[in-house]
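Worksheet: the structure to be examined is printed underneath.
With one protein chain removed, the remaining protein chains of the complex are shown where they sit.
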Amino acid sequence: MDITPTSVESLVSQVEDGAMIALPPQYSNCSLVMARALIRRGVRDLHLVGVPQMGLHADLLIGAGCVSVVETAAVTMGEYGLAPRFTAAAKAGTLKVLDGTCPAILTQLQASEKGTPFGVLRGMIGSDLLKHRDDWKVGENPFAENDPIVYLPALKPDFTMMHALKADREGNIWLGVRRELMLMARASAATLVTVEEIVDENLIADPVTAAGTLPAIYVSAIAEVADGAWPYALPGGYREDEAHLREYMTLAQTEEGFQTYLQRFVFDGEPRVAAE
Amino acid sequence: MDITPTSVESLVSQVEDGAMIALPPQYSNCSLVMARALIRRGVRDLHLVGVPQMGLHADLLIGAGCVSVVETAAVTMGEYGLAPRFTAAAKAGTLKVLDGTCPAILTQLQASEKGTPFGVLRGMIGSDLLKHRDDWKVGENPFAENDPIVYLPALKPDFTMMHALKADREGNIWLGVRRELMLMARASAATLVTVEEIVDENLIADPVTAAGTLPAIYVSAIAEVADGAWPYALPGGYREDEAHLREYMTLAQTEEGFQTYLQRFVFDGEPRVAAE
Amino acid sequence: MTTPTETPTVRPEEVLIEAISGMLAGLSHVAVGASSPIPGAAAFLTNSRAPTKTRVSILGSERNFFNEGARELFDLAGQGRIDAFFLSGGQIDGQANVNLVAVGDYRKPKARFPGSFGSAHMYYLVPRVILFRWEHSRRTLVEQVDFISAPGVSPANVHRPGGPHALITNLCLFDFDRQRARFRLRSVHPGHSLEEVRDQTGFDFDLPEDGQVPFTPTPDAATLETIRGPVARRLAEVYPTFAARVFDLGSAA
Partner (left out) sequence: MTTPTETPTVRPEEVLIEAISGMLAGLSHVAVGASSPIPGAAAFLTNSRAPTKTRVSILGSERNFFNEGARELFDLAGQGRIDAFFLSGGQIDGQANVNLVAVGDYRKPKARFPGSFGSAHMYYLVPRVILFRWEHSRRTLVEQVDFISAPGVSPANVHRPGGPHALITNLCLFDFDRQRARFRLRSVHPGHSLEEVRDQTGFDFDLPEDGQVPFTPTPDAATLETIRGPVARRLAEVYPTFAARVFDLGSAA
């Protein structure tokens, strides 16, 4: 059952306005090349789900006006500072933020993975997160007396987007230990993947690589594109482009600077990593 | 953080009468050598949990009088027929059988894995399984009207017992795609492992093998013992000993024959695979 | 193990393989239990006919694409990613209830089967569950099962996107009508008769609307070639004993 690789533009052409998209955390297989293609496509009103948090990929989409809701445990640029366009949009009140906490989002995806309408999780009671989340409920543990616990509805994104080192010809994707990506794919209706390369070996048939491979049944479409995580790192591939991230942080402090960044690095064609 | 390998007898010396032990399915890394050592130790009143089903390892322990409760989706000898000692004990009414269904048991372990007091699962409503399981409850989905769903309490076994191809010096265990074993270990208070060999490479530090490796933090003790799954197969190691399993099926049809089997293959020292 | 002195033109198993395969045509993903060689062969046949359309996974085999362990099959069903699955039963009754547990009193049974496996979940979630029971007798096909591992039908408020689609035995093929909770005979296998089916069935069932009971079609020459060639070879990897017995193929010990 082979899968025919396509282009990045073709991948994102499936994403309609208003779609709910699950995105990996900033340290794990982000497809920045798909984020840039989404911006070029001019998609609107996206509902981004950080699994469980997001970075530059979300900040770009927010700054470019593609997003109306973010549902996440955090939007962070890590050591570089606050995510500038997320922070500006949140302060302006133009972005709806569904603040969550990491294991709650993962629990909601696990409920979808299992086909149950909800899951439960310890913690959270007394947190103001619950005040602002009408979709989360405090209920009782039916196996004990007076033991409240939080009930979380299943979350089924329309899309998961990720970038990986390699896919094979059947459409199996090497992810190694980044298992949140497998959870996301299982919980989502469709999964779009960019990969550095497509290899001839069968990743799932080899018992050594099988455990770290996302099976093709969860994969909707694949594009082969080098440096697809850039400027983020790709575990097992390349390190993050610190100079570029600093440049982003400088430019994106203002709306004007951000537009300059977009023009140079998104609209004027697809950049590639300059230095090796 | 190295782990010091010990003997099989030392592993099972930790298991007290009445312990709840999770066992893998018959096609996945069963430690028959630990089952035989438990019988020699003369342990009593075990509560076996099949994850989600069991085979010869359970039939041996039941026949030897070590078990008072089995909680499982099935006890099966597969193509060889009904598990003879399980069937005899169940018909005699001397064994308490908590009949379950595969995904329910896995859900109960997932609740322990997550530290929640229960999980929920679709299906089962209208099954007679529920009639006989006071510990399972039908409740409501709080996110919908008139939508009953089954609530299942977390299951935390005292021990998980398994056999694997290899461990490294830190105590990490290679399991490949047999991820129910990782779930069992995470959900259990202690995990006892026999392995074919202990290797020098670090299984969790190598990004290729990490995904299929049970991290040492979940492992309580390890013994190095060749042919530890015999007469069952070990995926990646050896095939099942069909002739021996047929001999077992013949002998174990009667209590007398089963005692002969025990004497020859359990009490008269530890057998090894005869043919390669 | 005896070698048949003369190979019959069409083996009874081959009629079932073809009939089941017909019910799997066009589906995306067919999952097969660990000890189901005839359904497995049918799924492989469907896959041979449409290799880019129908995936097959064999539970408990190393020859599938799962890597999440035992729970992945059930999770896939919960996600709606399995289109067809097979169940059997020590007893199956006229409402398509299946019993994989016990005959007689549950606490002190006359007969004890291995257990319910995943039936109490899969039967609810997989859209097309095909009941398979080789032995067609009043012992196996009963008016009412002694223990319901999984019920054939559920009240309207119970989440149940899936359920029984058909029942196939060594004698015949029934369709199941979920609205009426009754089986309707679709066809009788060559060499058998409606009378034999009536004699051997413990529950009441409907006849085809026109009252005519056809024979189950036998596979044509090209299909037989596929079954005995590539399908039998794939089967031998997973069910060596069965493949050796029926197709005289396999890696016998």
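Structural remarks
First chain written, first letter: the chains are A, B and C, and each begins at residue 1.
Criterion: contacts are C-beta pairs under 8 Å (C-beta built on N, C-alpha and C of every residue); 3 or more make two chains touch, one makes a residue touch a chain.
Quick caveat: nothing in here was measured; it's all calculated off a predicted structure.
Within the whole complex, touches from the chain that is not shown fall on A, B. Residue A:87 is the one among A:31, A:87 or A:116 that touches the chain not shown.
Annotation: of A:106, A:190, A:203 or A:223, A:106 touches the absent chain (contact as defined above).
The residue touching the chain not shown here, chosen from A:31, A:53 or A:188, is A:53.
Considering B:59, B:99, B:113 or B:180, the position touching the chain not shown turns out to be B:113 (whole complex).
Those residues of chain B that touch the chain absent from the view are 1-2, 112-116, 172, 182, 186-187, 204, 207, 210-211, 213, 215-217.
By the touch rule set out above, chain A reaches the unshown chain at residues 25, 27-28, 51-53, 72-76, 78-79, 82-83, 86-87, 90-93, 99-104, 106, 110, 121-129, 132, 146-149, 177-183, 235, 242-243.
Heads up, the rule we're going with is that only the chains that are shown with their structure count from here on.
Each step here moves to a touching chain, and the least such steps from chain B to chain C number 1. When every chain is represented by the mean of its C-alpha atoms, the one lying closest to the mean of all protein C-alpha atoms is B. The greatest centre-to-centre gap from chain C, using C-alpha centroids, is found for A. Between chain B and chain C, the centres computed from C-alpha atoms are 28 Å apart. Mean C-alpha position of chain A lies 41 Å from that of chain C.
For this pair, chain A with chain B, the centres built from the Cα atoms lie 37 Å apart.
Residues of chain A in contact with at least two other chains: 114-116, 207, 210-211.
The residues of chain C that reach two or more other chains are 62, 66-68, 71, 74-75, 78, 125, listed in rising order.
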